[in-house]
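Structure first, commentary second.
Removed from the display is one protein chain of the complex; every other protein chain stays in position.
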Amino acid sequence: MKDKLLKKSKFLLEATLTSYSQIFFTENKILASILIVVSFIEWWTGLSGLIAVLTAIALAQLFDYSEITTEKGLYSFNALLVGLGIGTYFAPGLEVLLLIVAGAAIAFFSAVFFMGIFAKYGIPFLSIPFLVGMWLLLLAFPSFTNVALNMETLYPSNMYFKMGGDVLVSVMEGLSSFFEDTGFDTYFLSLGAIFFQFNILSGVLISLGLLIHSRVNFLLSLVGFFVAYGMYSYLGMYTGSLNYTYYGFNFILSAIAIGGYFLIPSRQSFLLSLLLIPVLVVTTIGSDRLFMYFELSAYSLPFNVIMIGVLYALKIRYDQTKGPILTLVHLKNPETNAYLFDSQPAKKYAAFTVPIRLPFMGKWTVNQAHNGKYTHKDFFRFAWDFIIKDEASSKEFSGEGLLVTDYYCYDKPVVAPALGTVVNVLNTVEDNEIGATNTLQNWGNTVVLQHENYLFSKLSHLKKGSIDVNIGDVVVEGQYIGKCGNSGRSPYPHLHFQLQGTSKIGGATLFWPLSEYLVD
Amino acid sequence: MKDKLLKKSKFLLEATLTSYSQIFFTENKILASILIVVSFIEWWTGLSGLIAVLTAIALAQLFDYSEITTEKGLYSFNALLVGLGIGTYFAPGLEVLLLIVAGAAIAFFSAVFFMGIFAKYGIPFLSIPFLVGMWLLLLAFPSFTNVALNMETLYPSNMYFKMGGDVLVSVMEGLSSFFEDTGFDTYFLSLGAIFFQFNILSGVLISLGLLIHSRVNFLLSLVGFFVAYGMYSYLGMYTGSLNYTYYGFNFILSAIAIGGYFLIPSRQSFLLSLLLIPVLVVTTIGSDRLFMYFELSAYSLPFNVIMIGVLYALKIRYDQTKGPILTLVHLKNPETNAYLFDSQPAKKYAAFTVPIRLPFMGKWTVNQAHNGKYTHKDFFRFAWDFIIKDEASSKEFSGEGLLVTDYYCYDKPVVAPALGTVVNVLNTVEDNEIGATNTLQNWGNTVVLQHENYLFSKLSHLKKGSIDVNIGDVVVEGQYIGKCGNSGRSPYPHLHFQLQGTSKIGGATLFWPLSEYLVD
Partner (left out) sequence: MKDKLLKKSKFLLEATLTSYSQIFFTENKILASILIVVSFIEWWTGLSGLIAVLTAIALAQLFDYSEITTEKGLYSFNALLVGLGIGTYFAPGLEVLLLIVAGAAIAFFSAVFFMGIFAKYGIPFLSIPFLVGMWLLLLAFPSFTNVALNMETLYPSNMYFKMGGDVLVSVMEGLSSFFEDTGFDTYFLSLGAIFFQFNILSGVLISLGLLIHSRVNFLLSLVGFFVAYGMYSYLGMYTGSLNYTYYGFNFILSAIAIGGYFLIPSRQSFLLSLLLIPVLVVTTIGSDRLFMYFELSAYSLPFNVIMIGVLYALKIRYDQTKGPILTLVHLKNPETNAYLFDSQPAKKYAAFTVPIRLPFMGKWTVNQAHNGKYTHKDFFRFAWDFIIKDEASSKEFSGEGLLVTDYYCYDKPVVAPALGTVVNVLNTVEDNEIGATNTLQNWGNTVVLQHENYLFSKLSHLKKGSIDVNIGDVVVEGQYIGKCGNSGRSPYPHLHFQLQGTSKIGGATLFWPLSEYLVD
């Protein structure tokens, strides 16, 4: 009992922390902690954010969405942003609590919705759910006559005094005058604005967190920002507007996303992140003007639009081994992504798509080939279900085939088809007798691995108790996972293997039951 | 001839009636009749609606869209709403007739378009086609200097006098004063507003129709409305705005849709419909403000957006047997949906997806197994084409295989794979000789069954004249449909079986011909 509570608390802590760090595309705990501290510079803003995060996590649990995805903060980081926004704009009050919960629910359901739809195109949903929730709330705000503006954040000096006394006030003023007119004031304000913290201290702390997490990202944030800053001047735009409108973070996030996250860091990825700046400048200024008509801010819309457009365009290129290479497996930071990519033996091919091998050992099939010919060509293909056949007899079992042990594939090791993280394990379903099927536990003992954001593989009908990996384990290609069994909807031993776009089985397509056939 | 005319008239009457009732997710005739009467409280509004319905039905016939879908009113209920809107806003005139036809055409083509696109995601298109048509017409209106506003609906008292004399005027006034300040005035006005009838009498009649059709729906309409009403007060919004802006029906329709139609009525579905109300409140107020910039009403947009988002999010959950259960087969009302669900033997599994069994009798395959082993595992899988093989010889025919009667599967009964309604029958295509194919009548004798809104199964290449079901028949799982034959693009007897998202063969994917292969 106490153990379960501990586990639950750990899960909750993890999911909460990553909700903060995911905004910078990472699960880094140090960065997450800095971001939490920053969000609490004004207590109500910080609290609103936290309540929104917990609401989204609770909804994910209530409706039984993937725990792994929840733990990564992917369902809740948009709710966090909505919560921070509400806390910044609206004064504390019970009515506002209702709005935070409603806003978090909008962000949560939007996240699930867009994750599902966009996964079909292999594109990320980024902060679109935040935009949907925030815009709706701000449009609705004038009608909520029982809800007041947050005066603390409107008059920050008072707020700094309340939160940190004279010390905080003088730190804030000191930083302001130190960076005045250097462009860095705008850089730090833009960085803080991601968390609705319109002060230089927040920006300094966040940039410190960025630096700790990845020097590449830190550098990209500087370059992205200052090139855009220069272009604003060149086209005769008031650079102070970056400060005033807080659009600067669009350039920072885009530079990090293109330069180091969605692409393998390289000269080409850096070049592309530079090339996109004029495009982003036009998009930012244009969106800003459009949203002014509605007395709204475009927030991160320019970043979202350009990322989605460019990533999809890159994804459908014929030859993905030329030019900028899309990152397929995201490791802890850009540096490690680049290292992994450079050290891969079959670098060029690997880049084309995650190289998914078949989920069993090469020798496994050869062992079954009794007659010395090259026969098991079937197993060089990707397919859905696998069995082992004796070539001479064309049978897949010896003897009468009435026992699971008669089947050649039964009890044979199943291995990881690619580098990935275990995101789901079921190991307790009884194996069936031959001819019987267990439709209540359709997939039987199953392991789901995540290979990249939107690429998962699923290995099903494994032998009860044979699985030797746990959720969260990183497994390398060819690593032992479990043994071929006869559990679930399986009338005779076979291995079901499929790739899918989400960690949720059945999420990919309405017609998935149709794909469950044997190629043989 | 007379017979044909009678049949056509019946079809037209059916399609017209359901265009009215579909707005409340049903084909109930009593409700439909009440709604028609309500729409004619002002003759021109009623007539405009009827003309729009007939235009949409005519277009569906002209372009040869599914008669079944037409008869269910699914192509025309959006046109009806556009027609009612035009009649309410614009005074009678020939020019307005042109606008009604144009508006109905926009609603019709939008319905076909969104039905097709949304079917890929398994989500309903609801009243989005109405919104597209209505907004365009209202935006364009100021330029039509030959088109005048409808003064009758602007000054309803005069109109009531014209339509029903002193009696109608006093009924209207009596109802108004009776329900004044009870909240029920707003409830009834909101209900009437669905049909552009901004009076309490219409609301009373419609709520009566709702009650006759389903007590569950009636209750949900009340709860949905009054919880939202309370929340408006709590947040300090003017509840009269629900009256003035006629947004109240968004809460009514959402409560019915979530509480009793798209989900199996249960404590969980009711709870979810309550939980969504704050989300819907924010969305409604926000959309209203957005559309005010364009001097437009958001109409049913909030309802549409929330339904689509939440239904899709529920659809892609990993485990669909927990929490609220999606309704897969819609029977006549929520009560019967709940009854069917509760009485199902394999309730939990069934809920996961419509349990599609194979479309032939179990004994059929076992009969072919001569050698006593467990061999016919092929038939436990879902697949596209089916034949019968003799296990010993691995052949699918006896003798030379030159005659259709040589084939083991020929003339064997084909049965319904699940509870459904027959939506298409073709029974007149000659069976081919072996080796010949009939590419002009590709699918041969075929039966299409509808299992739920967006799930259809198709059984093809049946034997000429063997089909024993008619369009409109409800068939239960395992019921005799016809016999395996060799008609259409079939060089030898086999059964083609597929699931699809629309009643229109070929509608699902451009590449459907590719799916026509044998798994064997």
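Order as written gives the chain letters A and B; numbering starts at 1 within each chain.
The rule is simple: contacts are C-beta pairs under 8 Å (C-beta built on N, C-alpha and C of every residue); 3 or more make two chains touch, one makes a residue touch a chain.
Quick caveat: nothing in here was measured; it's all calculated off a predicted structure.
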Next on the checklist: With the missing chain put back, one of A:Gly164, A:Gly183, A:Gly309 or A:Gly465 would touch it. Which one?
Outcome noted: A:Gly309
Checklist outcome for this item: Contacting the left-out chain: of B:Phe109, B:Phe198, B:Tyr339 or B:Tyr480, that is B:Phe109
Next on the checklist: I'm checking contacts with the chain that's been left out. Which of A:Leu47, A:Leu97, A:Ala148 or A:Met237 qualifies?
Outcome noted: A:Met237
Checklist entry - Which of these, B:Ser176, B:Thr336, B:Thr437 or B:Gln479, touches the one chain of the complex that we don't see? => result B:Thr437
Next on the checklist: Tell me which of A:Ile30, A:Ile212 or A:Val282 is the one touching the absent chain.
Outcome noted: A:Val282
Checklist entry - In terms of residues, what is the contact footprint of the unshown chain on chain B? => result 62-66, 95, 98-99, 101-103, 105-106, 109-110, 112-113, 116-117, 135-140, 142-147, 293-294, 394, 400-402, 434-435, 437, 439-440, 442, 491-492, 502-507, 510-511, 513-514, 516-519
Item to check | For chain A, the residues touching the chain missing from this view | outcome: 121-122, 231, 234-237, 241, 275, 278-279, 281-283, 285-290, 293, 309-310, 312-314, 316-320, 322-323, 346, 348-349, 352-353, 355-356, 373-374, 377-378, 380-384, 454-455, 498-499, 501, 519
